[in-house]
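Here's the structure we're looking at; comments come further down.
Shown here: the complex without one of its protein chains, the others still in place.
Labels A, B and C are assigned to the chains in the order they are written; within every chain, residues are numbered from 1.
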Amino acid sequence: MTAAPAMTATGTRTVKLVYFAWVRERVGIPDETLDIPTDLATVTDLVRWLKARGENYQAAFAREALVRAALDHVHAKPGSPLGDAREIAFFPPMTGG
Amino acid sequence: MTAAPAMTATGTRTVKLVYFAWVRERVGIPDETLDIPTDLATVTDLVRWLKARGENYQAAFAREALVRAALDHVHAKPGSPLGDAREIAFFPPMTGG
Amino acid sequence: MSPLIRIQREDFSLQDEIDALSVGRSDIGAVVSFTGLCRDEAGTLAALELEHYPGMAEAEIGRVAEAAVARWPLLGLVAIHRYGLIRPGEQIVLVLTASAHRRAAFEAADFMMDYLKTRAPFWKREHRADGTLGGWVEAKGEDDDAAERWSR
Partner (left out) sequence: MSPLIRIQREDFSLQDEIDALSVGRSDIGAVVSFTGLCRDEAGTLAALELEHYPGMAEAEIGRVAEAAVARWPLLGLVAIHRYGLIRPGEQIVLVLTASAHRRAAFEAADFMMDYLKTRAPFWKREHRADGTLGGWVEAKGEDDDAAERWSR
C-alpha cells in the first residue's frame, strides 16, 4: 500500500469496506467502496457514522462490542485510529480452527 | 500368576531375576533363576544379598540408587516389599520415548 | 525456518505434510500434529460452511506462525486451514510443528491452535441434514481464555 489515500477537497477519503458472516448478511452486501469523512478518527467513529447511514448498518452494529474490525488485514480495537487504512473489515468473533 | 511361590523346607523360594541395559552387562547374564531366602523383605534386601554373591553384582549395584527395579512387571521402590513376586527385574533409569 | 501457510478448499494429507517436513533430515527429534475435524454428534449436520477473509487469513496465520517461530526453537511449522463446505468427519485444520525436542513441538502446536481459534478470520455456519440453513456458530469464551494463557 504505497499509494497515498485518495483525498477530496471536501475532507473525505475513499476506503473499501468488507463484511463477513452475519455482519455481511445484515449489511446486505459483501463489500463496498465509500467516501468517508477524514475527521473519523477511530474504528468506533466509523461504526457510528455507518449506523447513521441506514437500518442495515444499525442491525449489523446493534451490539457494537460484538463486531470486530480489521484495518488493512490487521486486527483492530474499537479505539484504534483508522490512520490511512484502505481496506476496513467488520466481522463477528472468529470461529475457525 | 495364580501359582503360589515355590517354597523349600529351608526357607528359600525360587524367583526369576532379569537384567537390562548396563545392569545386564555388568551382571553378565540377561536372566537367571535363583533360590532366595524368604526373609529378604524388600528390594534393597535382595540387592544387598546379591552383592554378597559376587563382584559382578557389586559392579552392577555399585550405586544402588541408580538401579531401578520392577516386581512382576510393576515398578518398585527400594523399600517395596518383595511379597510373592516371581519375576524381579533390575535396570537403569529408562531412556525410551 | 520459514512457516508454510496454506488456505485452501481442498482436503490435505497429514502424511504428505510430515514427509515434506522431515524426510531426509536427522535433526528433528519431535513432530506434533493437530488435526481439527468436523463433528456431528447429534447426526443433524449435513456440512459446515467455512467463510474466510482471503488475504487476511494468510496474513494473520502468518503473523501467529512468526510469533511461534520467535518463541520456540522450531525446525518446521505448517498450518493449513480449509474453507468452503466441509462434511462431518472431514478435516478442517492442520497444524504441524517439528523441533529437536518434544516440549517445543507440543507447546508451539498448542499455541498455534489457541491463536488460530481466536484470531484467524474464519466463520462457521451449519447446513442441516434436513436441508435448512443453520445459524452461525458462536465463538466460545473458553477459546479466548485459552489464547490468553500464552501472554501470562
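As a convention for this text, a contact is a pair of C-beta atoms (placed from the backbone, for glycine too) under 8 Å apart; a residue touches a chain by one contact, two chains touch by 3 or more.
Computed from a prediction, not measured in an experiment: that's the story for all the values here.
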Shown chains touched by the chain that is not drawn here: B, C
May I ask which residue of C:5, C:18, C:61 or C:77 touches the chain that does not appear here? C:18
Spell out the interface residues on chain C facing the chain that's missing from view. 13-15, 18, 22-41, 43, 45, 88-89, 100, 102-103, 105-106, 109-110, 113, 146
Even though one chain is hidden, which residues of chain B still touch it in the full complex? 18, 20-22, 70, 73-75, 89, 91-97
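Just so it is clear, only the chains that are shown with their structure count from here on.
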Just curious, how far off is chain C from chain A if you go by their C-alpha centres, in Å? 27
Distance from the CA centroid of chain A to that of chain B, rounded to the nearest Å? 74
Two or more other chains in contact with one residue: find those residues in chain A. none
